[in-house]
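My questions will all concern the structure given below.
Showing chain A:
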Amino acid sequence: MIEFRAVTKRFPDGTLAVDELDLVIPPRQVTVFVGSSGSGKTTVLRMINRMVDPTAGTILIDGDDIATREPVALRRSIGYVMQNSGLLPHRTVVDNIATVPFLRGEKKKDARARARELMTVVGLDASLADRYPAQLSGGQQQRVGVARGLAVDPNILLMDEPFGAVDPLVRVELQTELKRLQRELDKTVVFVTHDIDEAFLLGDQVVLFKPGGTVAQRGTPSELLEHPADDFVAEFIEAGRPRSILR
Partner candidate 1 sequence: MNWVVTNWSQVSEYGLAHIWLSIPPIVIGFAISVPLGWVANRFAFSPGVLRAIRPVLLTVAGILYAVPSLPLFALLPSLIGTRILDPLNVEIALTLYAVALMVRTTADGLAAVSSDVKLSASAMGYGTARRFFGVELPLAGPVLLAGLRVVSVSTVSLVTIGSVIGVNSLGFFFIDGYQRAYLTEVWVGIIGTVIIALVFDVLLVLLGRWLMPWTRRQRISRDARLAAAEAVSA
Partner candidate 2 sequence: GNNGNPLSNDSGSKGSSGTITVGSAAFPENAILAYIYADALSDAGVKTDVKANIGQRDRYIAALKNDEIQLVPEYTGNLLQFLDSTSKVSSSDEVYSALQTAVKNGGGGKLDAGKAEVLDQAPGQDADSYNVTKKFSDDNHVTSLADLKNVKGELKVAANPEFATRPYGIPGLKSTYGVSATLTPINDSGGANTLKALLDGSVQLADIYSSDPSIAKNNLVTLADPQHLIAAQNVVPLISSKVASAKVKDTLNKVSAKLTTDQLSDMLKKSYNDKEASDQIAKEWVKANGF
């Protein structure tokens, strides 16, 4: 369980990105952060692995204050997947997946073997192992990113708009794959998106952020859909609906 207690983040330039946030992220579920641009989703996500430290408030993982944890070690224990995959362009696919095991000082051979297994798990062909990221399609790169996030078998997986930059068809495929993976692996996943449809599709719990770094509403997809807390929530959900005759 991840818990935010009265967490505030003000950047040095004065931007108030997160304002007195109280939030509980239940374990072994997918929690999706959704909201428009600049509403603080990424900032909140990054506070979990201490890429950003809060200005005030505490964040607890399984009851321990993470401010006491060494950031580098903490990060190595949490999977992180981002938009545009953030792969290291100068390493091959296997070596990218095995990055964190390498960092932890595991034997190269073992780490690579496990990386190859993970490629199968995320649905990547073994023949791609020795390619460089630039030689893969966008969808394949994202899969590598996910595999890398899973490489150390973390309890927590943070995903920041992981499918934001891929084709709609590929996106559907990746979403389906993620749902399957989650059923198998049963991790605590925090997923950021600004697509309300994706949020409702993937999330056990959805947290809708308002500009200014506050939570507009939090709940299961059906709670949000049936009982929007205010006009903002209703409007945001409305914008995500198809407006064509598809509806």
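Candidate entries met the following condition: all candidates are chains of the complex that A comes from, given by their letters.
Here, contacts are C-beta pairs under 8 Å (C-beta built on N, C-alpha and C of every residue); 3 or more make two chains touch, one makes a residue touch a chain; residues count from 1.
Everything quoted here is computed from the prediction, not taken from an experiment.
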Seminar exercise, completed: Of the candidates 1 or 2, the one touching chain A in this complex is 1
For this session: Under the touch definition given earlier, write down the residues of chain A that touch candidate 1 in their complex.
Result: 12, 46, 49, 51, 72-77, 80, 82, 84-91, 99-100, 103, 132, 134-135, 148, 158
